[in-house]
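Let me begin by handing over the structure; questions about it come next.
All protein chains but one are shown in place.
Chains here go by letter, A, B and C, matching the order in which they are written, and residues are numbered from 1 within each.
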Amino acid sequence: MSNQLHEHLATMLRIRAFEEACLEGVASGEIHGELHTAIGQEAIGAGMAGVLRDDDALVSTHRNHAHALAKGVPLVPMLAEIFERATGLCGGYGGHMHLFDRDRLFSTTGIVGATLPVALGHAYAMVLDGSDAVAVGVTGDGGVNTGGFHESLNLAGALALPLVVLVENNDLAISVVSSEVSAAGSVERAPAYAARGQRVDGTDPVAVEAAFRAAVDHARAGGGPSIVEATCHRFRGHYEGDPDLYRSAEEKDALTAHDPIARARRLLLADGATEAELDELATRARTELEQALAEVRAAPAPDPAGAHDHVTLLPTGGPR
Amino acid sequence: MSNQLHEHLATMLRIRAFEEACLEGVASGEIHGELHTAIGQEAIGAGMAGVLRDDDALVSTHRNHAHALAKGVPLVPMLAEIFERATGLCGGYGGHMHLFDRDRLFSTTGIVGATLPVALGHAYAMVLDGSDAVAVGVTGDGGVNTGGFHESLNLAGALALPLVVLVENNDLAISVVSSEVSAAGSVERAPAYAARGQRVDGTDPVAVEAAFRAAVDHARAGGGPSIVEATCHRFRGHYEGDPDLYRSAEEKDALTAHDPIARARRLLLADGATEAELDELATRARTELEQALAEVRAAPAPDPAGAHDHVTLLPTGGPR
Amino acid sequence: MTTSAPTRNLNVSSYIAEAIRLEMEADDAIVVLGEDVGRQGGVFGSTRGLQKRFGDRRVLDTPISEMAFTGMGVGLAMSGYRPMIEIMFVDFIGVCLEQVYNAIAKNRYMSGGNVAMPVVIKTAGGCIGSAAQHSQCLWGTFAHLPGMHVVAPSSPYDAKGLMAAALQSDDPVVYIEHKALLLSKSADFAHGAEVPKERYTVPIGEAATVRDGGDVTIATLSANVRDALRAAEELSTEGIDVEVIDLRSVVPLDTATVAASVARTRRLLVVDEDYLSFGLSGELITRVLETLGPSGIEVVRRLGVADVPIPAARSLEEAVVPGATAIAEAVRAMAS
Partner (left out) sequence: MTTSAPTRNLNVSSYIAEAIRLEMEADDAIVVLGEDVGRQGGVFGSTRGLQKRFGDRRVLDTPISEMAFTGMGVGLAMSGYRPMIEIMFVDFIGVCLEQVYNAIAKNRYMSGGNVAMPVVIKTAGGCIGSAAQHSQCLWGTFAHLPGMHVVAPSSPYDAKGLMAAALQSDDPVVYIEHKALLLSKSADFAHGAEVPKERYTVPIGEAATVRDGGDVTIATLSANVRDALRAAEELSTEGIDVEVIDLRSVVPLDTATVAASVARTRRLLVVDEDYLSFGLSGELITRVLETLGPSGIEVVRRLGVADVPIPAARSLEEAVVPGATAIAEAVRAMAS
C-alpha cells in the first residue's frame, strides 16, 4: 500500500504542479480564456493513472487536465495547447477545454453532460471491434442531472456496453450545491441503468484506484456499465477569476483539511517515509513543470494565416 | 366496483368511438397529416377521467385524444381541430398533435419526452401559487429514455413538486420494443428521483383510477412526484398508414385478448349486467360521435387569409 | 420532361437504402444508428433491408435518446468508424443539436485537424401535412453553423448519388431527404428518374441546371425543384422561358452556377421550403449580388415559408408553403 501511495503522491504532485503552471498562464495573460483547475481533486486523476490502456477511451470535461495526464497524454504538448501555442496538442485551435489526443482516444468537451454520449460511442466501437477495451466518461456532480447522462447510461445498460462513468462529486456546480438540486445520489441511480454503482473517497487515491479498476475490469469482462462516484472538494473558484462569493470564508478555509496531497504525505510519514524524500517528489514535479513551461513559452503563437484551416477537408465554399 | 366499471366502460366506449371517427377522417382525407390513436389503450384515459380538477394541468403526447377527453376538453371542438376545421379548438392551426385548452390547462406536443418539462413548469406554478393543484405529464414507454424524462423527474424530486408522470407502457416505440432498449422499467427508476412508483394493469380502468388517484392525492398533499406506469397494448400501427410489418400476424391477432372494452363487458356481464344495457352504452357513444362528426363536417376550413396570423402579437416584421 | 418510363420504378427511399447498402458493402466502417432503422427499415423505408443484410450491431435500433446516439457518432468516428445517424424528422434536432454543432461540426477544427468526423446525419424534412412540429426543412439552421456540409436531393438519381457521396465524405454531412419525395416513385419525376443499380456519387457542392431558359433564373432545391419544373412548363406556354437550377447542396453553395445563369437572365427567384428569413434565400441573393454587383441584376425575388410555423389545416398549409402556383405567379410578376 505504501509503495502505491508513494507513486500516487508523485502523480498528485505532478497534477498540482501542472495546474499551478496553468495559473501562471492566466496571471500572465498567456491563457486568455476560462481555466478550470482540479486543485484539491488530484487524488482522482492519480487513482485513474495506470489503470487504462492506450486503446481504452477517456472522454473528459471542462476540468480535464488530471484525466488527460492519467491517460498518458504527453504533458508538454498539452501545456502548450492550454498556453495557446502553435506546438500545442491541437495547434492552439482547441485550448484548455478542447483537448484531443487521437492515438490515446482521449478527448474533452466544454459542454456539461456531453462527455457521456461520446464515451458511449467509443464503448460501442469496442463491441463492434470485438475488443476488450473500455470507455470512460467523466462527469461532475452537476453533469449527472443532464439528459445526456440518462440517455447514455440507459443505452449502456440495455446493450451491456463497456462504459465506466466516473462522477467527480465536489458537490458544486459552479455555485449550486448539487445535493440540493439532486433527488438522489449518482450511485443510487445505478440500478435505474442496470449498472454497477460504487462511491469512494475521492481524496484517497488508493481507494479511487481500487474502485476505478474494479469498474474497468467489470466492463472489460463484459459486465456492462458502472458508475464510480468519487467525493472530493474544489479548492478554488469554478474558474480562475470566479470571485467564489457563494461560499463563506470559513467554508473555504476548511477545505485544506481535505487536501489529498497533505493527506498522502501524512500517511506516508506515519508509515516511515522521510520529509526529505517526499519533498524531493514535490521538487521533481515542480522541476518538470518549470522545464515544460520554459519549452512552451519558447514556442510561437499559431500563425493567424491558418485560422480558417481545418474546418472541413472539402472547402465549404463560403465567402471570406 | 361494478358501478364504477360501468361508468368506465361508458368512457372507454366514448374514447373508442372518438378514435374511430378520426379513422374516418383519415380515410376521407379530411385529416391529411399523421394520426395516432389510443385504440386498445382506452382504459387508461377512462381511469384518469374524473380524477383531475380543471385547475390541475395535463400535458400529453402525440397519442393524446383519450387524455384530452379525460381532462374534460370539449369533444366537438377537439374533433373539429383534428378534422382541420376553423371551429377547432385551435382554429385548425394546431391539428391532432397540438391541442391546447387554456382554461383546462391541457396541452400536447408531438415531440417525445417534451411533455414532462412542460408539466414540470405547471407543477412549479402550482407551488408558486400556493395551490394544491397538481400537474400530470404523460409519456409512452419510449419517452422514458429521453433526457427530458430524467431532468424533469430529478427537478420534481429535488423540489418535491406536485408532478405525476403517467407512463403508458405499450412496450412499443413505433417498431422498437422498449423493454429491449431499456436498462430498467420506469417504476424501477422511481427511487432515482425520490419519486413514488407504481405499476398497474392499464387494461383495467378501476386499477388505473386507483393508482392514478393515489399519485394525484400524494402530489396534492405535498408528497412530491410519482411515476405511474400503466401496461397496455397498441392495437393499430403506430400511426394510420403504418404497415406495422414489424409485428407478426399472430402477435397482432393475439392483441384482441387484451381489449379493455371486451374485458369490462365480460366482468360487468358476470356481475349481472345485461347485454342490452351494455349495447346501449355503445350506441350512446356512437351516436354522440355521429352527431359530433356531422357538426364538424358542416364547419368550414380555416380561411387561408389568416395563415400568417398568431405567430406573435407584435409583428416580427419579416418579408412576406 | 422524361418521356420514356424509367427502367426501375421504385420509391426514392429504396434508392437511398440501396446507396447505403452499397457503401456498407464497400466499407466495413459504416454503421447505422437510429430509431426504427433496423427491424422496420426506417419509418419511410430508406434503411429497409439493411439490418437483415448487416446485422443488428451495424444497424442499431436505438431507444428515443437522440442526444446519446448522436453523441455516439462522435465517439464512433474517433474510434475509426463512419457512423450514419438517423434523426427521424429534422424537427427533432432540437433535442440533440448540441452534439451536432458543438462536436461533430467542430472537432476537426478544435483538434487542429487531428480528428476527423466522417459522420452522416440523415434526416427527413418537408411538408406532408403534419403541422408545425413535423414539417420543417431547417437546412438554413445547419448551414449557419460551420463545419458541416448540407445536402437536400430533389430526384431519385441525386438521392442515391448524394447519399453515397455523404457516406464517402470525410467531413460531416447533413443529408435532408424530403418526406414527400421519399414516398414518390421514379416515374413521378421529370428529372433524374433513371437510377443505375451500381455505385456512383453525385458531388457535394455542385448545383445542376435541370432546365435551361433565358428569361428568369429559379434557384431552388429538394421538393420545390419539381414545383419549379411544373411552373416552368406552364410558363413556357405563356412565352416565359425559365431556367431551373437545383442547388442540391446548401453547404457548399454553388454560387457560381447560379451567378452564371443570372448573368444571362438578370432575374433571380429563389424558392425555398425552409423558413424565409435568415436562411438560404438571403444568403444566395447576397452571394449573387457579391459576385455580379448590383449592376449585374435587374430583379430578385424569393419565396419561402414566410416566418410562420407550418399550420395543420390543408387550407392554411397551402397558403404558407410555396408550390407551383405561387412560383408561376412570382415569375410572371418578375418577367413583366
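Here is the rule we go by: a contact is a pair of C-beta atoms (placed from the backbone, for glycine too) under 8 Å apart; a residue touches a chain by one contact, two chains touch by 3 or more.
Keep in mind that what you see is a predicted model, and the values were worked out from it rather than measured.
Enquirer: Which shown chains does the hidden chain touch?
Expert: Hidden chain contacts in the full assembly come out as A, B, C.
Enquirer: Tell me which of A:E34, A:D55, A:D171 or A:D217 is the one touching the absent chain.
Expert: Result: among the candidates, A:E34 touches the missing chain.
Enquirer: Among A:T37, A:T115 or A:T146, which one touches the chain that has been omitted from the display?
Expert: A:T146
Enquirer: Pick from B:A38, B:L155, B:A264 or B:L278: which residue touches the chain that isn't shown?
Expert: B:L155
Enquirer: Hey, which of B:A119, B:L172, B:V187 or B:V216 is the one touching the hidden chain?
Expert: With B:A119, B:L172, B:V187 or B:V216 as choices, the missing chain is touched by B:A119.
Enquirer: Would you write out the residues of chain C that touch the absent chain, in ascending order?
Expert: Those residues of chain C that touch the unshown chain are 67, 91-102, 105-106, 109-110, 131-133, 140-141, 143-147, 250-251, 253, 275, 277-287, 289-290, 294-295, 297-298, 300, 302, 305, 307-309, 311-312.
Enquirer: Against the chain that's been left off, what residues of chain B make contact? List them.
Expert: 57, 59, 88-94, 98, 100, 102, 105, 107, 109, 111, 114, 116-129, 135, 147-148, 151-152, 154-155, 158, 309-319
Enquirer: Write the list of chain A residues that the hidden chain touches.
Expert: That gives, for chain A, the contact residues 32-34, 81, 84-86, 88, 90, 92-98, 109-113, 142-143, 145-148, 173-176, 178, 181-182, 242, 245-246, 301-308, 311, 316, 318-320.
Here, only the chains that are shown with their structure count from here on.
Enquirer: What topology does the chain contact graph adopt: line, ring, star, complete, or other?
Expert: complete
Enquirer: Averaging each chain's C-alpha atoms to get its centre, pick out the one most distant from chain B.
Expert: Following the centroid criterion, the farthest chain would be A.
Enquirer: In whole angstrom, how far does the Cα centroid of chain A sit from the Cα centroid of chain C?
Expert: One centre to the other, that is 40 Å.
Enquirer: I'd like to verify one number: the distance from the centre of chain B to the centre of chain C, where each centre is the average of its C-alpha atoms, in whole angstrom.
Expert: Chain centroid spacing, chain B to chain C, equals 35 Å.
Enquirer: When the centre of a chain is set as the mean of its C-alpha atoms, what distance in Å lies between chain A and chain B?
Expert: Chain centroid spacing, chain A to chain B, equals 45 Å.
Enquirer: Mind pulling the residue numbers of chain B that touch at least two other chains?
Expert: If we look for residues of chain B contacting two or more partner chains, we find 145-148, 181-182.
Enquirer: Mind pulling the chain C residues that touch 2 or more other chains?
Expert: 62-63, 65-67, 95
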